[in-house]
Structures are given as structure tokens and as C-alpha cells.
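Encoded as C-alpha cells, the structure appears first; notes follow it.
With one protein chain removed, the remaining protein chains of the complex are shown where they sit.
For chain A:
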């Protein structure tokens, strides 16, 4: 069900949500968090779709803030979606116009679920300093996605400069499967230190840099990134050890990783690129500060050399 409200206020929207709950049993009581999405234009629907998918694991109230253009008359338009149009969440779209755009935090406050944690997600351009942003300052978790920015690598460096506990970037979730595979490969004998590391992949993807930075800060070994022309993600990893080096490859477009290690048969495992909803779901799983991300971003990134 979709309900449009024009020229309204946040408290009127809140009252409408309570009314809907009493009428139709569209209950927000079991919701575990409020997810605030800051997006504009076309990106709104894609972000809401991802949030709806993620809400199947983390039932949440989704509040989308979509600031209108400058020239519009001042006020607030809104849309409420519940039931089949909202996955396991209820979605409130807020379109502040004119001067109402300047105090977005007061738009959101009346609609937050009591006591539940707040997560703010900027699917496109994050503010320069997320934790200083009025919305970001309210949140336990601030999620950016610099992979979608025009200059992702510079933005990534910016995230490191302004890092505050509770920040994460979806590029980090994009490395998780690779990280799991790399970690598992060192669980097996022979137990040898890794002397140097090479990460293959797109030089322009933040996930390639974060993966390399994580390896550098954990293994305390030199790590280089080798640009793989045409790649849109991480495409390989070489761990150089004294007797038994390990090499993993997932060519661009393939969903299969081949693991090569001396003295063992080649192994293959399915590992597709993750859809955005999967990454978001992972990020919502824990809402405390991600210390490993912090270490990787702040300490690991400067250690990585590009070839």
C-alpha cells in the first residue's frame, strides 16, 4: 500500500503510521533498527529496493530523505509504503522542499523507532565528514559507498581522514568473501609466514585497495596492487611463501575462483560478485564500530604500493 501526503509535517506522518498499524496490523514493533537513506532522483528506488531486500534479514523502518531542488516552494511532501510494497520494512519517503531542506534531522527525529539503533546510508555521495553531518551524528552506523563516486580513490582517502568509530563503506563488505578465502588458505599446513602479497584487480575500485590494505596491516608484509585492465573488481591474489605459495584467480566476468598451490590439485569454488543488498545486509548485522575496517582504512591504506 502506498499513501502520498502533500505539504505535510513529520508528526502528521508519524500519526499516520500509528493509524496504519491499528487498522491493518502493519506493525513496526518487531523492527530492530531505523535505516535512514539519503539519496536523490533515480537512485532512490534502487536504494529502497536494496533496503527492502536487506529488511528480510533486518526488519527495519526505512526513512528516505530526498531533498528537492532549490526553486521549489518550501514544505514537505511524503510517501508511506507498507505491506507488499515495502518488503519486511515500512518505508517513509520524505521530500523536503525549499528551506525545509536545511534541517533534515528535525524531519527524521519524530519518525525514529524508540530505542532502536539508527543507521544512515549514503548510496552515492557521502558528506565530507559523515560523523559531523547532522544525520550522521545521530547514528550508530554511517555507511558510505565511495565505489559509486566519480573519484572513488580520492574519496576513500577522504574517509580515512575523517574516520570516526561507526563509519563503514560498502566497498569493505565487497571484500569479505575474498578475505574469508584468504584467511582459510592460511588455516592449512604448511604454516609459513607470507613474505609478499600481490593483489590483482581494478586500480579504480576502492574494494581492491581495502583488500590490499587489510592484507598489508595483518600480514606485515609488502603488498602491491597490480592493475588488471578491464577488471571491475578484485580478480586475483598471490601469497608468496618460502615453499608453498598460493595463488587465486577469478577472471573478470567469471563467478569461479581457482586456487593454485604447489603440491595440491587445483581447487575451484563458486564466488560470484555480491549484489548490493547482500553487502548492506552484512553491514547491518553488527552495529558496533568495525575495528578491523578502521585499522585497514587508517593504517593499512598508506602501506599499499601500486605497481
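One rule holds for everything that comes next: a contact is a pair of C-beta atoms (placed from the backbone, for glycine too) under 8 Å apart; a residue touches a chain by one contact, two chains touch by 3 or more; residues count from 1.
What we mean here is this: contacts and distances are computed from a predicted model.
Chemist: Write down which listed name, "Sarcosine oxidase subunit delta", "Cu-processing system ATP-binding protein", "ABC transporter permease" or "Glucose-6-phosphate 1-dehydrogenase", is the UniProt protein name of the chain that is not shown.
Modeler: "Glucose-6-phosphate 1-dehydrogenase"
Chemist: Check the options A:112, A:271 or A:298 and report the residue that touches the missing chain.
Modeler: For the chain that is not drawn, the touching residue is A:271.
Chemist: List the chain A residues touching the unshown chain?
Modeler: 27, 29-32, 56-59, 88, 173, 176-177, 179-184, 186-189, 191-195, 215, 218-221, 255-257, 259, 264-265, 267-272, 282, 285-286, 290-292
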